[in-house]
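Every protein chain except one is present and positioned as in the full complex.
The block that comes next holds subunit A.
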Amino acid sequence: MIAQTLSETKAPASEQPIFELIEVEQVFEVPKPGRSLFSRETVGLRALDGVRLTVRKGTSLAVVGESGSGKSTLLRVLLGLDRPTGGRALYHSKPILEGRASGIAFARDVAMVYQDARGSLDPRMTIGALIAEPLRHFDIVPRQDEAARVAQLLDRVGLPADAADRYPSGLSGGQVRRVAIARALASEPSVLVADEAVSGLDVSTQAQLLILLQSLQRDMGLTLIFITHDLGVASFLCEEIAIMYLGRIVETGPTDAVLGAPSHPYSAALRAAAPQFFEPLSEPLPGEIPSPLNLPAGCRFSTRCPKAQDDCRLKDPQLGKLGPQRAVACLHPLQPQ
């Protein structure tokens, strides 16, 4: 259960969520399009708007959406890299930024695998040094045990021990991602946040990494937050799913339930657009994602929604409960057939 309103989150202490986002809003002031050269006029770009999300310990959550839906902004808020302009972002019931400012515990507990794994690794450092860096920074093992721990981490992510002496440029795309995962695991985190960690890879390399991530999550009891645009990846790796559109989570729930019978027309369209063997090509959604500078009135999906009715253009639906485990932001959710 990941999306609930505030009043419903008074669970016993053991079930206190790791992350909780309550009506989080992130507005960036950007230059007004078409302003004159010397004007300082800005407009607010609503990158996140009314985001509600609860992440429980040990769960695996996929955040899915197209480009411009706010996935990466959401991630920056979760990692405490940006201060949301509205709402509350909590980590173990305390504001994330407070947790981050009060010491290294947060950075140690919440590890990140970046989308551009190669770019996240210093090309002048050997793989061994790259993995040892977080070990030293967080003082995980005494110096004399460092090499052994590096070898252990390399083995855990399926790289040969001699990779420690090589440089990132000498590794393939799949191997570089494994190094990034090993580096993230070095601080012994309880939460692993991965931004498109398997995208842009060949299917066989992707399959190898997905199996690795799945075994890590299961064996180490990691909480996994996985940003992806691939519904097949989300359904393989994650128990829960949150589907975003234009800065809002429009549907959440158990992955199989949501993808098996989507309630939000956008989830249904995403589901239909995913390629499937020998199915006829789906009828595509008309148009493109509107500009976040100029959000449509009412429901933000109403301009492309095949089921839009008159009230959809007037009223902006919030994420609300739908059954015990699911939530949807739609005035006229689809009924399961």
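Everything below uses one rule, namely that contacts are C-beta pairs under 8 Å (C-beta built on N, C-alpha and C of every residue); 3 or more make two chains touch, one makes a residue touch a chain; residues count from 1.
Here, contacts and distances are computed from a predicted model.
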item: Name under which UniProt lists the unshown chain, selected from "Glutamyl-tRNA(Gln) amidotransferase subunit A", "succinate dehydrogenase", "Peptide ABC transporter ATP-binding protein" or "Xylose transport system permease protein XylH"; value: "Peptide ABC transporter ATP-binding protein"
item: Touching residue (missing chain; options A:Val250, A:Leu285, A:Ala308 or A:Leu331); value: A:Leu285
item: Residue in contact with the excluded chain [from A:Gln26, A:Ser60, A:Gln206 or A:Thr303]; value: A:Gln206
item: Selected from A:Lys57, A:Arg76, A:His92 or A:His229 as touching the chain missing from the view; value: A:His229
item: For subunit A, residues in touch with the removed chain; value: 66-67, 172, 174, 202-208, 210-211, 229-233, 235-236, 256, 259-260, 269-271, 273-282, 284-285, 288-289
